[in-house]
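Note that this complex is displayed minus one protein chain, with the remaining chains in position.
Then we have chain A:
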Amino acid sequence: MTTDTTAGSTATPSATEYLILGASILGGDAADLLIRDGLIAVVGPEAADAASRGAVTIDAEGLVALPGMVDLHTHLREPGREDAETVETGSRAAALGGFTAIHAMANSSPVADTAGVVEQVYRLGLASGWVEVRPVGAVTVGLGGQRLAELGAMAESRASVRVFSDDGICVHDPVLMRRALEYVKAFDGVIAQHAQEPRLTEGAQMNEGEVSAVLGLTGWPAVAEESIIARDVLLAQHVGSRLHVCHVSTAGSVEIIRWAKARGIDVTAEVTPHHLLLTDELVRSYDPVYKVNPPLRTSDDVHALRAALADGTIDVVGTDHAPHPSEHKECEWAQAAMGMTGLETALSVVQHAMVETGLLDWEGFARVTSVAPARIGRLEHQGRPLAAGEPANLILVDPAARWTVDPSTMATKGRNSPFRGLELPGSVRATFYAGHPTVLEGRLATPRQAPAASMTGEAPAWNI
């Protein structure tokens, strides 16, 4: 990677050194870190000596230092639905939530199915400067499920797309799915599948089970997810490609993925924070804030997902952050849009569901929120160890903090948080993105200035 060495801009904040004192590295021993020129320059007792006189000192006693979180699954809504979210507002929310990289899903309007659209989103991300914004390319033209989009053009664009997904819609045609899996091998891409058999889920409103039977809402059966995952892992095996399964939601899906991994199939899987905590019992309120796709499942599913994330069957946490304007939720259940916000609550929910239950330590947290998603998305400068010479994408977390979720104060435009009113642990105190503090003292600081060369298009993008 090339670091930010924009000539002549001595006033840029990234030119400042940051000396972090006494942070617990991945929840282990406390150490000092010196951040300079976009890199972690020194880790250890000599950091203070190495710092220049003008270095900004951050007292991190009691805080945990973690690699910046990487989200494989974010809906930024731009272009097309800027009333719901923009790259700017979504990436602000991401920085506050402890992310240094997010993947913008392709279901914008126009759909991100050409090099032009993914480059637009990529440039908007660079201009915003709060996190690294990596566009996801659509698998099929217009998410139509008929013809492959120009995956190669997107891969070779300045956005250098590696993750392709029709998320929101399943690539249900088995031949098309097979071809997509095969084709992306040419540029080390991955197909991120939204596993939902369409015929089995026509008009589906919630998990099919005891609660849907009582509420009279059309069921979304677990088998509609599991049957597609079973097919896809076999396709991935057959063509020798890699598959990523988005938002796994059922205990049965976990079993299939566990089986596939045991067979050596190159499959990775993702779970959302909300599927790690919430169940379909909440739908009894008919409050559409709990409407999401795939739907909230049962308590048994929640426990199976947690166990799978702990034992590595599920590789990553992806937020599926899906902001909606309030009118899309202030209506009857069947009319309401599906989706929940998640960027600003992900860390706390995962801490609550996984760390405080003893299922993961902070190193494990870093694995599922940063290391593994960066590897899947092929972001070589993200999810790195907190060691000298590594890119300074890291966060400082106060694990002892407690806060009550209030969607009206969030940076995202979406107010549709299912965690409203819930007291959660953990607070992001600082986020460093390529050495630049986007969040300090738990509040937004300043965005990182985009390297001039990458904006003009005369030089390769900084992170290719």
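Everything below uses one rule, namely that contacts are C-beta pairs under 8 Å (C-beta built on N, C-alpha and C of every residue); 3 or more make two chains touch, one makes a residue touch a chain; residues count from 1.
Definition applied: contacts and distances are computed from a predicted model.
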Chain left out of the displayed complex - its UniProt protein name, from "ABC transporter ATP-binding protein", "Aspartate carbamoyltransferase", "ATP synthase gamma chain" or "Glycine/D-amino acid oxidase-like deaminating enzyme": "Aspartate carbamoyltransferase"
Among A:59, A:188 or A:327, residue touching the chain not depicted: A:327
Contacting the left-out chain in the complete assembly, out of A:52, A:109, A:146 or A:335: A:335
Selected residue (touches chain absent from view) among A:98, A:189, A:219 or A:364: A:219
Sites on chain A contacted by the missing partner chain, in the whole complex: 205, 208-217, 219, 221, 277-282, 284-287, 296, 299, 302-303, 327, 330-335, 353, 404, 420-423
